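Before I ask anything, let me first share the structure, which is written out below as structure tokens.
Note that one protein chain is taken out, while the other chains of the complex remain in position.
The letters A, B and C name the chains in turn, as written, and every chain counts its residues from 1.
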């Protein structure tokens, strides 16, 4: 079982975890990313390249399933305008082995947070906004990986 | 925020995760352990040493909070008779940093699965039952750590 | 000659003021960098968005490629800043 959704809507974590628990493994690992507030941030605006996002996230999920003995993988990534405290990303993995579930979950979220084709714009309470710049090392890795 | 429960009852994962998401961090990692079926297993019976379990799990949670910058830790461990597919353990961690959340979650579940003062008895469909034996290396580690 | 669809993302899109356009397919052997240089001469928004190719990344038919890649028979070119992850 593997499923990827790139969507504007929030999601139901309990339902996602229940589906992973039903995969028959001994363990389910998950990571939920949340928009962090602070420094006057009022919203995070996420843009993406739909056709490429789906293809690339699908490929990285296949990579994870080849590297670890997984029974289930679920990735949900939101786009659009999100307020601090809102969920932005969810990765859940199910395996017979807790190490496989935990490591693959970390692998997927690391990839998503650094290499997934998203662009972020921060909006602040003073009305200003700025595009988040890619960290040099993330950009270098993304190019190295994908060329 | 850190909380440990050793209980017979099942738990509400969505409520636990919502509390961790509300800690103000950027990420929440979780691991849920489930009783694995197979080989005719009908139930897993967990015994523990209540006073020692609470003290030791509390100590390991403090260790984790000293090692990683965590905003929230939640540990729930069940005891009693559990059927395959039932949840047995939950670890959830919240941090500003995804790596801290993921690593501390893995650290806590590794400790719980190998060193926590629980004893497990497996019941099978043919009416037989057997106590699970400690793995030699886990026992050695547990003694080395705790003496 | 078949058209080439160009997609713009993030601040490239904002500066140009459109998310997508169709252009005539450039002549055989043209690289992405060469097309970008030509588009940058179109005027204000284009110059601002495309004037510094160091800041740009590209994908041909949904695959990341270096800017010196020849466009060839690709149907879709995307131009954008380095991705910042999810």
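Convention: contacts are C-beta pairs under 8 Å (C-beta built on N, C-alpha and C of every residue); 3 or more make two chains touch, one makes a residue touch a chain.
Bear in mind the structure is a predicted one, so any value in this text is a computation, not a measurement.
Every shown chain that the unseen chain touches in the whole complex is listed here: B.
Although one chain is not drawn, the whole complex shows that of B:13, B:64 or B:112 it is B:112 that touches it. Although one chain is not drawn, its touching partners on subunit B can still be listed: residues 33, 46-47, 49, 51-52, 55, 77, 88-89, 112-121, 131-134, 138-139, 142-143, 146-147.
Convention: only the chains that are shown with their structure count from here on.
Chain centres were defined as the mean of their Cα atoms; on that basis the chain farthest from subunit C turns out to be B. Rounded to whole angstrom, the centroid-to-centroid distance between subunit A and subunit C, based on C-alpha atoms, equals 26 Å. If each chain is reduced to the centroid of its CA atoms, subunit B and subunit C end up 51 Å from each other.
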